[in-house]
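The structure is given below, and queries will be raised subsequently.
Note that one protein chain of the assembly has been removed; the remaining protein chains are unaltered in position.
Order of writing sets the chain letters: A and B. Residues in each chain are counted from 1.
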Amino acid sequence: MAHRDHNAPLSDTALRVKALEALLVEKGLVDPQALDAIIDTYEKKVGPHNGAKVVARAWTDPEYKRRLLDNATAAIAELSYTGVQGEDMVVVENTPEIHNMVVCTLCSCYPWPTLGLPPNWYKSAPYRSRAVIDPRGVLREFGVEVPDTTEVRVWDSNAELRYLVLPMRPDGTEGMSENELAALVTRDSMIGTGLAKTRSAGASTKRTRASGGQHERRA
Amino acid sequence: MNGAHDLGGMHGLGPINPEPNEPVFHEEWERRMFGLFIATFAGGHFNVDQFRHAIERMNPAHYLDSPYYEHWLNACETLLVEGGALSHKELNEHTSRLEKEAR
Partner (left out) sequence: MPVLKAEMVEPLTKTGASCRVDAAVAPRFRPGERILVRNINPVHHTRLPRYVRGRHGTVERDHGVFVFPDTSAHGQGHKPQHVYSVRFTGRELWGPQASERDVLYLDLWDDYMDPT
């Protein structure tokens, strides 16, 4: 959505939200300070930087990775990224043979504690409709080419399990610290519509997966 | 229900168009609406299944054409009215009053 002209009149929707809030506060059903705390939590604190730390830990600690794949809820809780819309987690690992992608065709289910709130495209009709029927076309639209020999697995989060993709660790990242590695992990790589960044600066956003590793196509 | 929300496999809905560097909330009303949902959910006014079903009960054309958090607004208004916490009359009256004040 484009930047709104702040002199423009409030839309009908905006007015209805204001009215709803005013009435709920007036009736003592909602505490305004709680509203501010909720908004602050999900706008400023929770986000994909959390999931990136989980991924970086899994990349550097094989025992942690084993725990993560075996019982994701418990392993993610070791890093304290627990809570609403992340109570029952499953982590799915990308390999040269398997590429995972997550969608919620019915609404917008998404692992909030590790990824924050979902982007608009994830919640919108084009992605929700196409991810299950044309995953490779969707990946292509995101600039990710998956070889024919790789199995694409689409996870439709229709129940209360929430899915996080463990992207492949890029080549050439040996010796990097966990923090440096976490900086390579993008939100989209944990949804499955992207790959982790390579360490070289100015890397193209287009990626090609090849079996056995990752290549990058420079712009 | 076999509603418009059951989108898996549909064609013709257009390109995905991911927005680069998208903010968490695009508008102030979205921000407030998010908070209102969490607060009313935590307050026990409805469960998550009722909430989703209330969205599914939206007019299908309106569902497909409205911004995401407007689905939440619809659902919360529906459930809070059905639950007896609010009435459509007071929601409409308050909205009208805010609109007049804004002019």
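We take it that a residue touches a chain if its C-beta (ideal position, glycine included) is under 8 Å from a C-beta of that chain, and two chains touch if they have at least 3 such contacts.
Please read all numbers here as calculations on a predicted model, not as lab measurements.
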- Have a look at A:124, A:150 or A:186 and name the one touching the chain we're not showing. A:150
- Sole contact to the chain not displayed, among B:9, B:23 or B:60: B:9
- Item | Residues belonging to chain B that touch the chain removed from view | 1-2, 6, 8-9, 38-39, 42-45, 47-50, 52-53, 56, 85
- Task: Over the whole complex, note the residues of chain A touching the chain we left out.
- Result: 28-31, 33-34, 36-38, 41, 80, 82-88, 90, 105-106, 113, 132-133, 135-136, 148-161
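Methods note: only the chains that are shown with their structure count from here on.
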- Show which residues of chain B lie in contact with chain A when the two form their complex. 5-11, 13-19, 22, 24-29, 31-36, 38-40, 43, 45, 52, 55, 64, 67-68, 70, 73, 76-77, 80, 85-86, 90-91, 94-95, 97-99, 102-103
- Message: Quick check on the complex: what are the chain A residues that touch chain B?
- Response: 1, 4, 9-24, 27, 29-31, 34-36, 38-39, 42-43, 84, 105-108, 116-117, 119-121, 123-130, 132-133, 138, 141-142, 156, 188, 193
